[in-house]
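What follows is a set of notes on a single structure, which appears directly below.
Missing here: one protein chain of the complex. Every other protein chain is in place.
Each chain gets a letter, A, B, C and D, in the order it is written, and its residues are counted from 1.
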Amino acid sequence: MLSAIILAPLAGAVILGLFGKRMGERLIGLIACSTVAVSAALSLYLFFSHYRELEEGSRIYEYLFTWISVGSFRSDFALLLDSLSAIYIVFITFVAFWIHVFATGYMRGDTGYWRFFAYLNLFMFAMLTLVLADNFLLMFVGWEGVGLCSYLLIGYYFTRDYANDAAKKAFIVNRIGDFGFAVGVMLLFTLSGTIFYFDDPARGITGAFDWALKQPVDPFTAGAIFAGGITSIAVLLFVGATGKSAQIPLFVWLPDAMAGPTPVSALIHAATMVTAGVYMVARASSIYTHAPTAMLIVAVIGAATALFAATIGLAQWDIKKVLAYSTISQLGYMFLACGVGAFVAGIFHVFTHAFFKALLFLGSGSVIVGLHHQQDMRRMGGLKKYMPVTFLTMFVGWLAISGVPLLSGFFSKDEILYRTFVASGLPDPLPKLLWAVGALTALLTAVYMTRLMVLTFWGKERFDTHPTGDHSDHHDDVHAQHGGVPRESPRSMVLPLIVLAIGAAVAGFIGVPEGLSGGVIPNYFEHFLEPSIAHAPEPYVATAPVQAAEDHSTEIILTIVSSIIALLGIGLGWTWFNRKPLWEPPKLLEDKYYVDEVYDATVVEPVKVGSTKLLWRIIDVKIIDGAVNGAGALASKIGDIFRSLQTGLARSYVALVVLGALIIIGYFVMR
Amino acid sequence: MVPLAWYLGLSALLFTIGAVGVFIKRNAITIFLCIELMLNAVNLSLVALSSFFGDVGGQLFVFIVMTVAAAEAAVGLAIIISIFRNRESLNVDEADTLKL
Amino acid sequence: MNPNSIGIDYHAVLPEMITAVTAIIIMLFDAISRKIERRLAGAVSLIGLLAAAAAIISLFGLPVETSFRGMIIVDDFRLFFSLIFIITTILTVLISLRWVKDEDLPTGEYFSLLMFATTGMLFMASANDLVMIFLGLEITSISTYVLCGYRRRDLRSNESAVKYFILGSFSTAFLLYGIAFVYGASYNAASSPAATTNLQIIKSRIESGQLFSEPMLLAGAAMLIVGFGFKVATAPFHIWSPDVYEGAPTPVTAFLSTGSKAAAFASFCRVFILTFAVTGVARGAMETLQTTWTEALVVMAILTMTIGNLAAIVQSNIKRMLAYSSIAHAGYALIGLIALDWRAVAFYLLSYVVINIGAFAVIEVIARRGDKRTEISDYAGIGFQSLGLATALSLFLLSLAGIPLTAGFMGKLFVFKSAWAAGFKVLVIVGVINSAISWYYYLRVIVAMFFAEPAVGFKTPAVARSLVAALVLAAIGTLYLGILPGSILNALERAGSSSGEAPQVLRMQSP
Amino acid sequence: MDYILTIITLLPLVGAIALMFFGRGEKPNENALRWTALVFSLVTFFISLVLPARFNSAGGLQFETNVSWIEAFDFGARYHVGIDGLSLWLVVLTTFLVPLAILSSWNSVHFRVREFLFSILALETGMIGVFVAMDMILFYLFWEVMLVPMYFLIGVWGGERRIYAAVKFVIYTVVASLLMLAGIIALYYMHGSATGTYTFDIATITADTVTYAFLDPVAQSWLFWAFGLAFFVKVPLFPFHTWLPDAHVEAPTAGSVILAGVLLKMGTYGLMRFNLPIFPDASREWAPLVCTLAVIGIIYGALVAMVQPDMKKLVAYSSVSHLGFVVLGIFSFTEQGMQGALYQMLNHGISTGALFIIVGMIYDRRHTRQIAEFGGLANVMPVYSAFFMIVTLSSIALPLLNGFVGEFLVLVGTFSSTVLPSAKLFGALAATGMILSAVYMLWMYQRVVFGEVRNSENRTLKDLDGRERLVLVPVIALIFFMGIYPNLFLSRSDSDIKAIRARVVSGERNGRPAGILAQE
Partner (left out) sequence: MEQILFAVFAFIAIASALNILLQRNPLYSALSLIGTLASLSALYMMLRAQFIAAIQIIVYAGAIMVLFVFVIMLLNEPKDVPVIEKAKGLRFLAIPFAGLLIAETFYVIRTVPDIQMPPLPAQEVERAVGTTWSIGTSLFTDYLLPFEVTSVLILMAVVGAMVLARREGD
């Protein structure tokens, strides 16, 4: 059953990849959507049919075959369903299905239709493998697989150089992260002797998490990072997460990744793949909880990324870029949550974020299509009357991400901020500081999202209604018809928007913090997830598990504060950007703090130039080959010397023979 | 009585003169003469040793050396004649086309 | 007088007699019929050589015995080397048959001289007395002097002959002086004969320490090294060989670089391995002598290999290149000599002879009348125009370089193996490095033949049947010795066990 | 006695000789020649499939033939062939790649086809011989003889600087392998004088290394390097690698395929066959140095590959990088590392072989390999681009493709090694190869395949024809299969690798302290 979930999209990918070229668009769309639908249906079925067991912490395995088995090293092709992966597959397949549906409309007329859906289905296979894997290596399969699909889909428009560059950048930056991940797995194997998550006596395997739980907690020192212990594992795995989930310092690929078609951005670069890092950290919570230093790093990086990306998001003109930075920022939140030990909150935010961010992306896609492939917000405005459904659904998304009370984003973000504030595992001023950063980010989030909405849907109509020839740069689709009055998107695109908008609005209710509702609405989410998440041993308790006796007043106060912040942000943005929609943001922000340029100058160029000039032309050609050829030349030189004895004169030969004879006779008689 | 060493010494001197002559003279025939001188120097040694030892073997060796020298002379002179026919010169320094 | 008291044993000198008589018969034919069929001369030579081979083989298995009052010895050493010489001459005759006619040279004398030279070589192997060694060496030398200058109108041939003659007879004088010294050193008033040139007696005198003068012996040995070193062309006495080989007519070069070298090695081994080396417990002056000559030859061997190979790299004439290569090969063979393993030397020389004549056979065909095309650049692009010749030459060159599956490899392996067993590890290493260097120049020819653009004006030469036969024989020999050396090695091994105590390597202080 | 290995080894040579007598005439029928060669190589391949089918996973030498060859003078050289887990798949890899090489050059070689095919088939015999030889002399024989056809392949059918490349290739290899010859002789004597049995038999010597402990550490070190240098040059390990780019660039496609696919493996195979089991102490002693060079090779090869303007040169340098992994894995002395190394050898043979075939296909069309000449091939050659993509991904070790299994095993083995000092550092540094391989391969792929068609000459390029697809499909299938179900391969070599490792790790012989063991 589990394997069917991953194999259905794989089958779709294979069929489309091999035969899709000869199929019609409808058939392609049907195959692609139906395979995901199968996965989604199966996921839901499994989720509900095993709800109780999962809630109690049981794990359901499906062993397919042993993949690699060498000595003590073993990795199986085996799938694991526990509450964490169950939640994940449910919302992933759900969101993905609707994005697939959206894409059937969005990609209409594209020459590479079959290719697109083949990739998309392949992505689903990889993502589900990542989630359902029962060991780190199989997770790595999915981990790299989603990276590959991301690469293929970002570079989907392969004739465009910027898309190719973006794709390559995404893959390589991800690979840098994967490097950390792989080394982390290796270290894990070295220390624990296994890369499986959990003990499974049926297969005779031990699990790294069960091992980790038996280990003492690593000391809370900077040295622990390099000590080669659990902290090192955690940090290395987190390096992988920073790559996949676009955290400082490896976030640079995600904004560029917007070169891909918008459904891709929604599915991969907002809802699913980029949250894999969070999933992994949550999955490895038993390791992280034993590595307080790593937790600190995760929290700090998360918070810093959240704020950093939010400031950049404030200053972008490209609608998708804004959403991209927003995604980075939100991912920062999730890591902040994990870092302070609130893994459940982190996952919850992943869950809600999947809805509203996918919604926002698809909405933006709808706008882009409506405007005939215009992504620059300076050329939008006043769209709400042309695209009412898009506007309304995005409106929901806007409020949700801004944290307006009772929408999904509100609950999840709140939970994170609260948990941060009360985090006990971190040295004292830090929780408050991180909370402040989070709160500031929340404010900025509200501001830039308001800016996006205002610039897009309200105000003057700045778009060009006449056909233009200016399509050389930022167009998105091949089937673009330029100019013309914007109009609402077709049904296949609108329907997913509506579904996701509903999700974005109500998804939060399954995880209402108990302190907030006073226990009226049970926090299903947390209950369900709890068995899959590890808790740190006593002295290091990072997060206080739900305790009825706890005083909820702090939580309520903080909730009020953050609600105010959200509304304040919206208000600020509303007033400011309604007045000055085209306000020039600071150059530093618009140019993204010049991070790309700095990377280019400090890493990319030196490596390129150094490789060409030093390694190749000097070491290889001059020194090594020089030595080789030099040895040859030396031999020839010596040969020339020996040969110069050969004067051609018999008499000089005689003299040489005499000399030789003198030496030999001399040697003999001197004995 | 003349000691054996004197004969051997004289032989060594003659041998040396012959050897030196081979590489300082340029005329092919003179060089050949020097080689003959060397052979004769050796002959002297052999005869002296043979006589002092009272062993006739050395002298027979000399006999054979003389035969060899005769044969060598015949062939050597023939070679010299044949090269002279082509080069009109007996100077061995001119025959240096084969070198290096 | 009873013939047996003077040790007359015609069987023991039968091979030499056959070759000498063959030489005379050819001459007589020449005298009778001025227009002697060259084929006839060649055929007679071949018949004579085969008969001599048969005679040699008939001597196998006989007990080791001297005859003619210790002048001649019948032992396996001699027989193996003799067979090598016969093979050499057979191949040389085959590659010369057509050539003599093409060059319009006196046929009868040519083959007759070749047979005389063979007689001399055979004596060099069978000699058990310095007198016989000297005589054999002179017969070989003098006839090859003539052969070098055989193309009388060619200045290069003249020059080759005159240089070889001057240097050759000069070195003979040294050899002779060395013999005189050894003779002098062997004097022992109490024994009979008082002094001797008989190698076995000399050996026993040295071992018993009954010497007239030890320095005299050493000086004599040194001069013998000069003499033999010259003949086998080891550094620094190699100096004559490039010039002589280049100038001599190609078949003669082939003969010179193989037969006369092998013969010189035979005498060299006879004197230094079988005479000047310790076999039993008795040491006497032998220990000093053996260590001294070993040390000297080690240095010479290293020099020889290195000079030969390095100088060959920079040659542009293929004959000259092979001359240097031949110097290098003398160096490898010398390793076997130093290791006191004459069987390794014999096997090495056998393989070398077969390969090298094969190579020269191709060179002869390519060079055409008057040895005109002997530059390596003349070989440009001929590979696919004369595929057979080029392939054969490639095989021989690679074999010279020591590629496995060919005789060259087995020869080297055997020599290196012996040297290692005897403790001369440095020599093995140097030898190995030198073989690596040698690849470069052997490959150059292959590069020219197969990889370079064809040279203009190359016409595929017609190849005489006799030469094809020689090529095929050489190629088969090269491969046979390389792939299935077992039978020959077995024979050599049996030879080793039958000839009494083996000479011992004296362990030197330094490795 | 089992003659199957002899048949597999000699069948290509028989084919080669058959070619010589086949259709002699003024103008030979080129296709008939090609078919003959192809049939012979295919038959060889199919026969060789019997080996894994009948192979006993318990390991040890199998399919042995052991007959006397040279006995005189204690030579003790025998015709002894056999395979164990180490060589099993390498033999199959060889027989697999040769038909592909012949097919891939079907239309690209028109000059002297007969001789070309002769060289390839002769080369195949040599290569198989190296893997099956169980006698040092026999091994050396094949090792050296194989150079000749390769030399001709590069020299005659190569590119512009073929002469330089061919000579460099041979000289480099010969210099090193002659030292191995000295090593063989030395080993032979040391073994013989210690045991009284003079033999070149690899299995006997390997076994006696333990029983008699006849090699002291110093001798081991010397021999380690005498053998090692020959293998390191062949691998090629930095800094002995400079022959490789030249040889690859100049060689014809078939030559490059075989060179990369099989020849390089001989070096690493030799290390596992000789250096580790026979000189275990020296292997341990020198492992840090070797691993350092391997890691340098991994990074250096990748960096230099990155900036190459020539596709073939890029792939050549990438080989340096990939083979660095193999060497590292071998000298990690862990089961994972060594199994990974063995697997990586197969992977590299297939992936890099395929890359050369792919580069060759485009070279046949455009007669240039300069990356700058291309761009946008995906527009005109979609099938080609798809194949190229899969092979590229295999080369950058994407999970579920073959490259990953080997590379990861090597890394995990290295990382977790307890015998190798600072193993974690080596492992981590080597892992950067993961990043760099993505950089250079994807960058090249992008520049060649993606973008608009800029060069008008590329506009009319034909996509792959049936023959070309036929060449690539089995490779692609294997790439997937080996990535998904590696255990089929790994299980066969398991016990033999274990045995080799056990020798190196249990280092108590020769009076050496068991300190390293104690850490285990």
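The definition used in the following text is that contacts are C-beta pairs under 8 Å (C-beta built on N, C-alpha and C of every residue); 3 or more make two chains touch, one makes a residue touch a chain.
The structure displayed is predicted, hence computed values, not measured ones.
Listed by label, the shown chains that the missing chain touches in the whole complex are A, B, C. From the set C:F80, C:F212, C:W293 or C:Y379, the residue in touch with the chain omitted from the display is C:F212, counting the whole complex. Summary of contacts with the chain left out: across C:E138, C:E207 or C:E246, the touching residue is C:E138.
Contact between chain C and the unshown chain involves residues 1, 5-6, 8, 13, 20, 23-24, 27, 68-69, 71-72, 106, 109-110, 112-113, 116, 119, 123, 129, 131-132, 135-136, 138-139, 142-143, 145-146, 149-150, 152-153, 161, 181, 184, 189, 212-216, 218-219. Against the chain not shown here, chain B presents residues 1-10, 12-21, 23-27, 29-30, 32-34, 36-37, 40, 43-44, 47-48, 50-57, 59-60, 62-64, 66-75, 77-82, 84, 88-91, 93-94, 96.
Residues of chain A that touch the chain left out of view are 647, 649, 651-652, 655, 658-659, 661-662, 665-666, 669.
One rule holds for everything that comes next: only the chains that are shown with their structure count from here on.
Each of B-C and C-D has its own count of C-beta contacts, and the greater count is at B-C.
Each chain gets one centre point, the mean of its Cα atoms, and the points for chain B and chain C are 25 Å apart. One inter-chain figure worth recording: chain C and chain D are separated by 43 Å, centre to centre, where each centre is the mean of the chain's CA atoms. Under the contact definition stated at the top, the residues of chain A that touch 2 or more other chains are 632, 643, 646, 648, 650, 654.
Multi-chain contact residues, meaning those touching two or more other chains, occur in chain D at positions 171. Note for the complex: chain A touches chain B at residues 643-644, 646-652, 654-655, 658. Put simply, chain D touches chain A in their complex at residues 168, 171-172, 239, 241-243, 300, 303-304, 306-308, 334-336, 339-340, 376, 378-379, 393, 398-400, 404-405, 408-409, 411-413, 415-416, 424, 427-428, 431-432, 434-435, 438-439, 442-443, 446, 449-452, 484-487, 490-491, 494, 498. Residue ranges of chain C in contact with chain B, taken from their complex: 131, 134-135, 138, 142, 145-146, 149, 152-153, 155-156, 158-163, 165-166, 169-170, 172-173, 176-177, 179-181, 183-184, 187, 189, 193-197, 242-244, 246-247.
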